[in-house]
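Below is one structure; the comments refer to it alone.
Rest of the complex left out; these chains stay put.
In order of appearance the chains are A, B, C and D, and numbering begins at 1 in each one.
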Amino acid sequence: MPPRIPALADPRRTPGASVIEYEDASPEVRAVYDDIMATRRTDRVNNFWKALAHHPPTLARTWRDLREVMGAGALDPLTKELVYLAVSMTNSCEYCIASHSAAARAKGATDDMLGELMAVVGMANETNRLAAALRVPVDAAFEGEPWPRTG
Amino acid sequence: MPPRIPALADPRRTPGASVIEYEDASPEVRAVYDDIMATRRTDRVNNFWKALAHHPPTLARTWRDLREVMGAGALDPLTKELVYLAVSMTNSCEYCIASHSAAARAKGATDDMLGELMAVVGMANETNRLAAALRVPVDAAFEGEPWPRTG
Amino acid sequence: MPPRIPALADPRRTPGASVIEYEDASPEVRAVYDDIMATRRTDRVNNFWKALAHHPPTLARTWRDLREVMGAGALDPLTKELVYLAVSMTNSCEYCIASHSAAARAKGATDDMLGELMAVVGMANETNRLAAALRVPVDAAFEGEPWPRTG
Amino acid sequence: MPPRIPALADPRRTPGASVIEYEDASPEVRAVYDDIMATRRTDRVNNFWKALAHHPPTLARTWRDLREVMGAGALDPLTKELVYLAVSMTNSCEYCIASHSAAARAKGATDDMLGELMAVVGMANETNRLAAALRVPVDAAFEGEPWPRTG
């Protein structure tokens, strides 16, 4: 006789980390929140930062790094955002997909661009496994990639 | 007394899949090789395709898909290549990193662009884990991403 | 003094992509939905396809590929479904685990088969990491796998 | 004209595996539950075990292994728990992060320790991808790691 299995009391997921709102934050954390809002020209701070605020040194370091890495450079901000989103899709990071999709749209990504991005991400994940499955020997033509010897 | 451990006979890796050269390929496989070379305007076929040729239906389908996905569209070819490379770096696919780095350079990527790409990929992998570790609740502002309701 | 942390307003997750129902779909999308239902002999289309419909070219290509890959061949359909499920478990894809478990059951998988599948998937993920941790040299006996030289 | 997209009926996730409560369990499963509670000096059995109980051989084997691996040894129980949590964060396993965070706290982990753990996990995931992206050649000084030849 199979065991009788009771219904789950509540199918909802248990919530994760609490978030620290501005009014409850220490001066150290508020300084980071202020810089986030000023840099992004918004009056909102995303939950990611509000949850990370439980460990102020990691909050400060991560924000400092992100501001440096995502700023203008050889790649334009939209391309960087699409790359960030592609990595997040590959890692199946739900929060990150949601937040970086929104950020990509804010920087100009259209429905068609996001659709093509998904297609590329999907295919790359497919052929990455085919290449691994086959244990393909790297072509001599690719020697030294991604930094070919130039000396 | 600890066991005496003999040296390995040869530290080199055992080679993976063999590759099927053009002259040994069936007409079905040659047709794909021909299309790859014509599309890419080159006289080389990468080892990936030559190894995949052991299973002709997968060779034909994968090439057909890749040609469709990586062609001109809402995203330009270089951006698609950078996204492909970012996924390959995230999956630590050595072959794919080597081949798509070379492809990105052929499409115009500079040293600085690849350096910034790596930086973004690294950071995304870091914050993806921080978001997971914190089990961050998705902001209401991101509802419906990546396809917001437009109805 | 530790910060006072307010309770989250609502522990539920923000919903992801909206889905496009048949009656709201373009003729191009409806054609794919029709083929899915005819091939699977059902009058339902899963949310995966209804969400993918936001980018019709990816919807059409993905369905065409899946129909080709999962059809009868050297491997029977149930084995293919179990392999699909094993990959989905390894990637921790919640949607995919749910949908491919249901598909495997529809193709004849029993509770015991799914239990043993989970056990194999778990162990493979364990020993994959042990092999990586040890940086085990590949045995000479495995040279050329998965496609041994036959010439 | 873009399609009209109806709202989702309910944003909540569909629940996963049901759990088997003690009173519904077979004697074989109860014996494992009893050993879990006795070993951990608690009167609760976590949902992980109650869901795994659908396949009793996997339940019994997994618990036997975990008890053996996580017990006292060259590493202390808290260090083992932190390592388990670090792996779970890297794999983005929500259930595992929640349960092993609680276990780590029960074994003495403080807020600061968990904060630093997250920081290390984040950075390791970042530099792991940088090392892969660069295809860095392993230094001769690291030959034979993690088990240097001692013979």
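The rule is simple: contacts are C-beta pairs under 8 Å (C-beta built on N, C-alpha and C of every residue); 3 or more make two chains touch, one makes a residue touch a chain.
All values derive from a computational prediction rather than experimental measurement.
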| item | value |
| --- | --- |
| Oligomeric state of the whole complex, in copies, if 4 are shown | 6 |
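Simple rule for what comes next: only the chains that are shown with their structure count from here on.
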| item | value |
| --- | --- |
| Copies chain A and chain D touch via same or different residues, half shared test | different |
| Residue numbers of chain D (touch at least two other chains) | 3-7, 12-14, 92, 94, 98, 118, 122, 133-135 |
| Interfacial residue positions of chain D with respect to chain B in the complex | 2-7, 89-90, 92, 94, 97-98, 118, 121-123, 125-130, 132-135, 149-151 |
| Chain C - residues contacting chain D, complex | 12-15, 18-21, 24-26, 92, 94, 98, 111-112, 114-116, 118-119, 122, 133-135 |
| Parts of chain D lying in touch with chain C, wherever the complex brings them together | 3-8, 11-14, 16, 54-55, 57-58, 61-62, 91-93, 145-147 |
